[in-house]
Each structure stands twice: as structure tokens, then as C-alpha cells.
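Structure, as C-alpha cells:
Heads up, one of the protein chains got dropped from this complex, but the rest are sitting where they should.
Up next is chain A:
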Amino acid sequence: MKILVIEDEPQMLDTLVRSLEQEKYLVETASEYESALEKVSLYTYDCILLDINLPGGSGLTLLEELKKQQKTEGVIIVSARNSVDDKIQGLELGADDYLPKPFHMAELHARVKSVLRRRKFDGQHLHQLQNLQIDPDKHQVWVGGQELVLNRKEFDILLYLTTNKDRLVSKTALAEHVWGDYIDQADNYEFIYSQIKNLRKKLKDHGAEVEIQAIYGIGYKLVTA
């Protein structure tokens, strides 16, 4: 999987690259408009992370250019300007997703995977992890061929954690992803724990070969047993 990261802030770029490389993606970078345009014109990528504010031009112009060249890359706009207008304009110009800064890496990975899945497998793709099988579209889970019935929140948690397998997912990232952006009261994440507890029990009862670890003070991590 080849990913192009277009970002002008060197530290941000470095962090994105390192995090994506951990997922075994092939990562290329561009940090201003001209080099970005050159790369997208010459090569084909599976996914592009695009910052809107670029030296030498706007990311939105680049999107128009992609559309003109009829490129089918999945584009995720990553912007510090959390403005509704940019979002609407970006999505209208063919971007797949819009992620306002700051964001959690877990969220970025989930979005990237979602874009890749939609682009490459037409959405027909089951997550397979040891004896665990997940259908993201039908909201179904099987353990060793036997269906595991989860409520919506449990399903969302499980899918998010498997998407970020072996990564540390902070409870804020998890809460925002599952409960929505507005669940933002730091003192109040204990309610997540009760859902995790139920999910753990169900996974264990069905003999799933994955385990949700609690990382003290930060969040959770899904590991294969």
C-alpha cells in the first residue's frame, strides 16, 4: 500500500510518516504545492493525506487537479482549519474524508484503512484476525465461524481496536470515535470501561484469540493471544 503524505510542517510530517510506517505502508512525502503536484501527476498512490494550507498553493487546488487528471486516489484532507466550508468544498472536490487537526493517530489509521478498504475491495472485505472475523458493513462478528452478538457500541469499539491492532488507543480517541466528537469530558470516561468489560467477557466466553489490554492511564490495546 502506497501512501503520499502532503504536509508542510516538518515535525507533523515526521510523526505521520513514522506512525504510518509502523503499519508497513510505503510512505512518500511532499511538503509544498509544486512537489506534491509533481508526485501526484507522475505516480499513483492508494491514499493521499492532504494538508490544505501549503506553501505555494492550496490543497483544494491540488484536489481539483486530481479530479482533472481523473486520478482515483483516496484522499483524506488533514487541516488545521476546522472550517465547515473547507470540509464541504473538499468533499465536493472528491476527497474521501476530512480530519481536523489535532487528531489521534488511532483515528487517522482507522480513516486510512476505511478509505483503502472502500477503494481497493469495493467495501467487500472482512477483517480477519486469528479466529476473529469482522464484517464492517453488516456489523457482524464471528469467532471461529460462530456468530458473536454485540451491541452497537461494543461492535464499534471492537472494530476500532482491531483496526488499530497492537497500537495503543487512547480512551479519548476511542470515546470520540465511538460516542462522537462531543463526548469530551475527561473526567467522565469511566463509562467506556463498562462497555469494554462486557466486550472482554463476550470475547473470552466465545474463545476469541484476541485480548483487550488496558494500558494504565492512557487507554487500550488489542493484542493477539
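Just so it is clear, a residue touches a chain if its C-beta (ideal position, glycine included) is under 8 Å from a C-beta of that chain, and two chains touch if they have at least 3 such contacts; residues count from 1.
Rule of thumb we're sticking to: contacts and distances are computed from a predicted model.
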Name under which UniProt lists the unshown chain, selected from "histidine kinase", "YeeE/YedE family protein", "Carbohydrate ABC transporter permease" or "Thiolase C-terminal domain-containing protein": "histidine kinase"
Absent-chain contact - pick from A:I3, A:L16 or A:A36: A:L16
Option from A:L26, A:L126, A:V149 or A:I215 whose C-beta touches the chain left out: A:I215
Option touching the unshown chain, where A:M1, A:L91, A:L129 or A:L168 are the choices: A:L168
Positions on chain A where the hidden chain makes contact: 9, 11-12, 15-16, 18-19, 22, 80-82, 84, 100-106, 153, 167-168, 170, 172, 179-180, 182-188, 190-191, 194-195, 215-219
